[in-house]
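Missing here is one protein chain; the remaining ones are kept as they sit in the complex.
Now for subunit A:
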Amino acid sequence: MVRGLLKQLTFRSLSVAGKWQQQQLRRLNIHEYQGAELMSKYGVNVPKGVAAGSVDEVKKAIQDVFPKESELVVKSQVLAGGRGLGTFKNGLKGGVHIVPTNQAEDIAGKMLGQILVTKQTGPQGKIVSKVYLCQKLSLVNEMYFSIILDRKSAGPLIIACAKGGTSIEDLAEKFPDQIIKVPIDVFTGITDEDAAKVVDGLAPKGADRNSSIDQVKKLYKLFSETDCTLLEINPLAETADNQLVAADAKLNFDDNAAYRQKEIFALRDPSQEDPREVAAAKADLNYIGLDGEIGCMVNGAGLAMATMDIIKLHGGTPANFLDVGGNASENQVVEAFKILTSDEKVKAILVNIFGGIMKCDVIASGIVNAAKQVKLEVPVVVRLEGTNVDQGKTILKESGMALITAEDLDDAADKAVKALTK
């Protein structure tokens, strides 16, 4: 039970705080080309583009879709930002190139199947399985548009700015008086007045007002019908022919809605995810891979966080966030041990369990059985607290396993950090 309750908690806080993870997790992230297809399905204007998974497909796309274009944008599709400034492991610089159409095949060939490293992928990089070919637009005006779920108004909030192209933080700093916020009633949805207010805030230079209002309403429809948590169009651009175009978009979806957004969640690309996390998700464990050396296994997201704090306080670095939940089965504990021990960076494991709903003796036998099944080559420190703690500790001591028991959380962190140097 508690496991279920806590599952999302830390992911959420992590995602929002956003500082300590290498990539966004659990929140579904889709590729640029998938986002463009989705938007165009909802009638939102997007630049003309085609995704291609092989050089042959690139060739065909150029013939079929871009026979007259002289220049094309070739974008490698990875689920990480900073693509333009990234470097491929094969030496190619830049994950996004604007090239004459006759060179598009060549550059796409150098991207496909290669590993792109950006400041967001971490040193291991991410594989490029598809490139996205787009027409090169000449933009005459760039604006900002986003929809979020807002705490204060208890509903969706549209944020718009007549300036765009740089981050909302920059915009907020440079043009605070040009940013408008339009709360949308969660029960009635967007009205014509709401949409008109947004368009007036965007103040497009040449685009037709009514068709702009229509575009805003279509974006909101997309947001609400697909259970988005964030829809950010930056820039929302005007082309030379006075068209409003979503030139670049960021779409985040509510994982909680996966059950009713089957089509959207089918777009998930596991090749872009940390394999440790894919394994953890399979075992229904709450896991986030980090870069440290002390593997953590904790029940309850809150306790997991406290555990990581304490490790750091003692001079160690956590290798992961792992919440096995309040009602973990022995099998889940075994899977958790497998994930921790398969991580080369892990030099010690700290198990911190509070037996509130489960009893410590049950947990202890689970740990012992799990440890027997998995070959443990690093020291394991166990701290147990809660119901039947003494029986639990006795089971650990009498197991004959090389488990280090700790008195409290402080002691456990201390022992785990010391175990690193041994």
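Basically, a residue touches a chain if its C-beta (ideal position, glycine included) is under 8 Å from a C-beta of that chain, and two chains touch if they have at least 3 such contacts; residues count from 1.
What we mean here is this: contacts and distances are computed from a predicted model.
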{"item": "Absent chain [UniProt protein name; select from \"NUBP2 factor\", \"ATP citrate synthase\", \"Interleukin\" or \"AP complex subunit sigma\"]", "value": "\"ATP citrate synthase\""}
{"item": "Which of A:Gly125, A:Gly164 or A:Gly292 contacts the chain that the document leaves out", "value": "A:Gly292"}
{"item": "Options A:Ser167, A:Thr191, A:Asn210 or A:Ser342, residue touching the unrepresented chain", "value": "A:Ser167"}
{"item": "Residue among A:Thr87, A:Gln120 or A:Asn331 that touches the chain left out of view", "value": "A:Gln120"}
{"item": "Given A:Ala36, A:Ala80, A:Leu133 or A:Leu285, the one touching the chain that is not displayed", "value": "A:Ala80"}
{"item": "Sole contact to the chain not displayed, among A:Ala240, A:Val278 or A:Leu313", "value": "A:Leu313"}
{"item": "Residue numbers in subunit A that touch the chain omitted from display", "value": "1-2, 4-10, 12-24, 29, 79-82, 119-120, 122, 146, 148-149, 151, 154-156, 159, 167-169, 172, 186-187, 224, 227, 229-230, 232, 250, 252, 254-257, 259-260, 290-292, 299-303, 305-306, 308-313, 317-318, 326, 354-357, 359, 385-388, 408-410"}
